[in-house]
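Attaching a single structure in structure tokens format; questions to follow.
All protein chains but one are shown in place.
Moving on to chain A:
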Amino acid sequence: MEMSGVPQAMSQAAASTVEARFRVQWPGFVLDVDLNLPGRGVTALFGHSGSGKTTLLRCIAGLERQGQGRLSFKGEVWQDSARHTFVPTHRRPLGYVFQEASLFPHLSVHQNLIYGRKRVGGAHRVSLEQAIDLLGIGHLLERMPDRLSGGERQRVAIARALATSPRLLLMDEPLAALDLKRKGEILPYLERLHDELEIPVFYVSHSPDEVARLADYVVLLSEGRVVAEGGLQETLARLDLPTAFSEDAGVVIEAVIASHDENYHLSRLDFPGGNVVVAQRREPIGHRLRLRIHARDVSIALERATGTSIANLLPATVVEIADADTPAHVLIQLAAADTTIIARITRRSLDQLGLRRGMPVWAQIKAVALLGD
């Protein structure tokens, strides 16, 4: 059963979307999805290990031939099992970044970069220089892959995929094999990719932070099925997701830097329905930022608290109450004007405060994670 709240895309929209319907059956595993994904922006395929997200990506790439189904990319049919149509991987205009960089060890960085590029006919929409600049690998071109760090290798792998001017970029947890520091080193490049190139990206991840930072659209997978899909902010703000996801529950908000407080070294970020104050940012006033508010960092008060160190208090209304990942907790969906926030509180607090739908409350935000640090 799908709980997707997104209306079925209209048929005339097929020319701009990716329709993927797959059924793969292995002993102990079934992938069964029917998706209509946006042909632009970053779509995150999110789920725990074993949820089928990588298998789905491999089906889209044509790397899993056992997969039965139908796949059309912006109106072009890449696979239709009913009609025995299967465009082999090397004829699909896609780029694929694997979890391990998988550079060809017998080729230099430059030779790796042009391996795919010289096999692509026609005009290149992404120039080699653009790919090299975007990933900041100009100084590595003559090196052999075994003389690169893990982060450098993955950047080369991304540039190698981009250099083929793909019309669809598939990324299978490109950061998973890297430590935190290397992740931080690559994420800005992925954001630039998002901002500067018009290539739709399908991004497999099990990291809520990566998804919150990069994605525009989210597909939540669990045990080979789609449990939710939709725009990033709406989807993360939903309460009806399986409890497996509620441990990491939290919302993402797009905010704008409104002012800087030089005395206290703070910055105020405005968003529809309120504002939060965070440690001072380097960015100028007017700069857009994504921030993530974890449900576990939000508590609820019936009245505006005084004498508290919590600076971020938002007037809000209770919209929905739902079970959390443990019987001791509940998730509360709150509306602060146009912005939805989720709070994770104990069931005892729920009863003590007597929270009901429609009740006005104050959301106390203990911490805000700024995505992009």
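The rule we apply is simple: a contact is a pair of C-beta atoms (placed from the backbone, for glycine too) under 8 Å apart; a residue touches a chain by one contact, two chains touch by 3 or more; residues count from 1.
Criterion: contacts and distances are computed from a predicted model.
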item	value
From "Molybdenum transport system permease", "Molybdopterin oxidoreductase", "Spore germination protein KC" or "ABC transporter ATP-binding protein", the hidden chain's UniProt protein name	"Molybdenum transport system permease"
Hidden-chain contact residue, picked from the options A:90, A:265 or A:356	A:90
Among A:116, A:174, A:200 or A:274, the residue in touch with the chain that has been omitted	A:116
Residues of chain A (touch criterion as defined above) contacting the omitted chain	61-63, 88-91, 94-96, 98, 100, 102, 104-106, 115-116, 119-120, 160-161, 164
